[in-house]
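Beneath this line is the structure, given in structure tokens, with notes to follow.
Every protein chain except one is present and positioned as in the full complex.
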Amino acid sequence: MATSAEAPGGVRAAKLRKTLLGYVPIESPFYRYHPVTRLIMFVFFGVVPIFIDMPEINFALVVCTILLLVWGQADLKRLRIYMPMIVTIAIFMFLVVILAPGNDPTFTPIHIGPLTIYYQPVYFTFASYWRLMAMLFGTILYFSTNRERDMLVALRSLKLPFLASYVVGFSIRAAGMFMEDFNTIREAEQARGLDKSALKLGDQVKLYVMYLVPLFSIALRRADEISHALFARGYNFTGRVGHGNKRSDYILTQYTMTGMDWLVIAVLMTLFVGAAVAEYGFGAFRLPHSPINILLHHLLGLGWPS
Amino acid sequence: MTNAVVIKDLEWKYEHTTQFALRGINLEIPENTFLGIVGANEQGKTTLINSICGLIPHSFNGVYRGSVEIYGSPVLKMSGLEIATQVGLVFADPEAQFTAMTVEEELVFGLENTGYDLGKIKERLDWAVGVTMIGDLLDKSPYDISGGQKQRMAIACVLAMNPPIIIMDEPTSMIDPLGKQFIFDILRKLKDAGDRTIIVVEHNIEQLAPLADQLLLMQDGQIARMAPPAHFFDDLPNIVGSGVYPPEVTSFAYWLKQSGYVPPEQVLPNRFDEGVTLMQDALRNARDNR
Amino acid sequence: MSAYLEVTHLDYNYPDGTPALFDINVSIGRQEFVALIGQNGSGKTTLSKCMNGLFKPTSGSVVVDGIDTRGKGVVKQLVTRIGYVFQNPDHQLFNDSVQKEIAYGPRNINLSANEVQARVDEAARVAGVAPELYATHPFFLPKGLRQRVAIASILALKPRTIIVDEPTTGQDMRQSVEVMEFLRSLWQAGHTIIIVTHEMSIVARYAQRAIALRGGRVLVDDTVRAVFSQPDLLKQTYVEPPQITRAAQRLDGLSRHDVLTVEEMQDAFRSAISAEASQG
Partner (left out) sequence: MASMASTASTQTNVWAIEPGEIRKPGIIHVVILALFTGIGIVVGTFGSLAVPIGFVSAFWPGQAVQSIGSIWFGGWGAIASFLFPLISNSLSGSAPLPVSIAYIPGNLAQGIIAAIAFRIFKSDPSLRTSKDWIVWILLGAILPNAIGAIWGTGVLLAFGLVTSAAALTTVLGWFIGNSIPSIILGSIILKFVSPLVLRSKAFCKGWWA
């Protein structure tokens, strides 16, 4: 079923690996590490900002992930698709806090022309924004440097049941197939004389039907075909083979953990636990410790933040 | 000779349909032979092979009568895994059978399901990759390779499991000429090895006939004809009437025979070289006789 | 023959930048039957999608009946001039009955209800879709029939030029012949037919002109007979002439070696004998 594009010779981008979000060179330093290490790195960057209120540290984490992307030779141009999100999230968050700052007599009003904003909730929002960005970039880092296969190997190495890892991997692949189908259906629409620019609103709704019906029909048919194929390959979804043993896992044997992997994991785990303890034991990363917050407090004549 | 497949009085009707798709099939396929199945669409070709590989009745709902036995075991009573170790099935659309994210994973998927140890898996993987010539594709996504490569990979997946019976359902219908040639080369290798029962449904009779030990014509849910290729086309108009077009050299040879340029006892050729030889001889004889 | 479809210095790159077509120059007249042949990845489908305006040229131009495909809002003008049948019917069937499916195109170009129905009946008849199937959901039809509903849905627009990508995929031999005979009748009635196919016997039997592509360039563009008499050139794109053509090329003592079909071979055989007879 060669859809829209006939790939020349079928083999494109031999020197690049297609990741979930883009391409990374085969010799990217990331691939020297075991998928499990990379997954743990993802968990670290994606979760550690939860412990951290201070925007300075979260900002540093964003810079850190970008440096890692550069080091991993990922295609930074792909990050452009996140720009609208990054900007609109900021607009949304600040708009909400300016329009609905809450009613607290301890807040410090700041008058900018006709507008009154309150310092404390705005700074809190500023900090939250960077926390969100830090987590977001952690996610981006993982998805733009790992393929489905890496993710599956990592999940299976961590003893996730085969069925679960299969569903996760296949659903990502399925998403790709639907995007392809979607494009072809759009072309087919156009070939039948549909001019989108001339559509009324009611017809726009109808347009959804035109996309969705074939999309779902194809999915249903595909579900049948794939389940037949799985049957023909002796698959049963318990993950057990005939004599009751677990199915063997050949692909996992292609990867081995090295000393470097263990070192990186140890460092990340230590930092992670350390951050958790520092925050929940000692409140180390709370806003009163934020240098910018302290500076602004002094500029506004508020003394030390508490 | 042992029979790999024995079908007795098989009848099958799909759920939501009114007519039986298979009506009274009786068939014995001897071990290590090559059976080519031809026929127009919707005549029961795919249904027949689906019932040999157990998809019918295990994955379809419907009415099932009669029996299909693989090396003496009734398909009805075998588990999916038991059947998969005996019968490998290659579908027409290779893309519909992908289950994994790289070619290599795809190839070992069935092996992992059968519980081979890792050494054995590696061994079988290497062999299947060699036969189908896809060694350079292992690291790629099955979706990023050409149609012909996809189909070769699909065959490799089945070969890797090393089933004694291999069934292919129109393995070349979606691919280009070069891709087709590769597939028939693989079929030739498998046939020459002689240690496997091969069943192939194919519209491309030109390439199928020279490989097959027997050709089987499905029509209206029944076996309308079964014969070795040399005699399968004896009643050529009827074959054409059933919607199956013989190789062009066979059609021409039939005309030569009908027109008296070759003797009535002449066996119709189905291979290109045989056809050319016959045509050349006929031409020479006809001119000599004038 | 005045050019109806003019492809000039066409380069096409995919949106991701991969180049697919290089400097294509093709001119197709008002009543031609053209086959695009070549290996997968040679650019056949891409070229055909450029021809109907689905893909816009990266550079160069495609002009259909005086309309440049790069123009704005030309979609509706193009569909009545050039129809495109996709290879996989499942991508182009989106209505819940066969009748609505075939009527969809004519409705889009704002024909009257009567005219729409007339178009549906005609298109269904010629594509071999029985009226009993009108109420059926296309999803429940077998693949060969789905393909024909897809073809009927394009025919109902009566485009002057029809491009069919792999008209015989999923069809058995008899169905292929039916589809092709129908395309031939349209051609005889004045339409231009362009097929993209791997089936050389279909090309030999039905097309007048063959354009073989290789690596995104035109390898040869000539009458089918002339193209198939250059097997060595065709090898570059892994295309082989039909079996009977190859057989004829191997025979000694035949007055002509450019036969395309079994029937032509019979004629060639007879005339070879009688020529000999008259000489001797």
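Note that the chains take the letters A, B and C in the order they are written out, and that residue 1 is the start of every chain.
In the analysis below, a contact is a pair of C-beta atoms (placed from the backbone, for glycine too) under 8 Å apart; a residue touches a chain by one contact, two chains touch by 3 or more.
Owing to the predicted nature of the structure, the values given are computational and were not obtained by experimental measurement.
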- prompt: With respect to the chain omitted from the figure, which of A:M135, A:A188 or A:I265 is a touching residue?
  reply: A:M135
- request: Quick one: say which of A:A100, A:L115 or A:L299 touches the chain that got left out.
  value: A:A100
Query: Tell me, which residues in chain C touch the chain that this view leaves out?
result: 96-97, 132-133, 135-137, 139-142, 145
- prompt: Contacts of chain A with the missing chain: which residues?
  reply: 20-21, 42, 46-47, 49-50, 53, 81-82, 84-86, 88-89, 92-93, 96-97, 99-103, 121, 124-125, 127-128, 131-132, 135-136, 138-140, 143, 163, 166-168, 170-179, 182, 205, 208-209, 212-213, 215-217, 219-220, 222-224, 226-227, 230-231, 235-237
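Here is the rule we use: only the chains that are shown with their structure count from here on.
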Centre distance in Å when chain A and chain C are each reduced to the mean of their C-alpha atoms: 45
Message: Counting only residues that touch at least two other chains, what does the list for chain C look like?
response: 40-41
Message: I need the residues of chain B touching at least two other chains; which ones are they?
response: 146-147, 174
Field: In the complex, chain A residues that touch chain B
entry: 1-2, 7, 9-12, 18, 147-149, 152, 166, 169-170, 173, 176-177, 222, 225-236, 241-243, 245, 247-251, 253-254
- line: Per the touch rule above, chain A residues touching chain C in the complex are 1-10, 12, 181, 184-185, 187-195, 197-198, 209-211, 213-214, 217-218, 220-221
Query: Where on chain C does chain B make contact in their complex?
result: 39-41, 142-144, 169-175, 198, 200-201, 238-240, 242-244, 246-247, 250-254, 262, 265-266, 269, 272-273, 276-277, 280
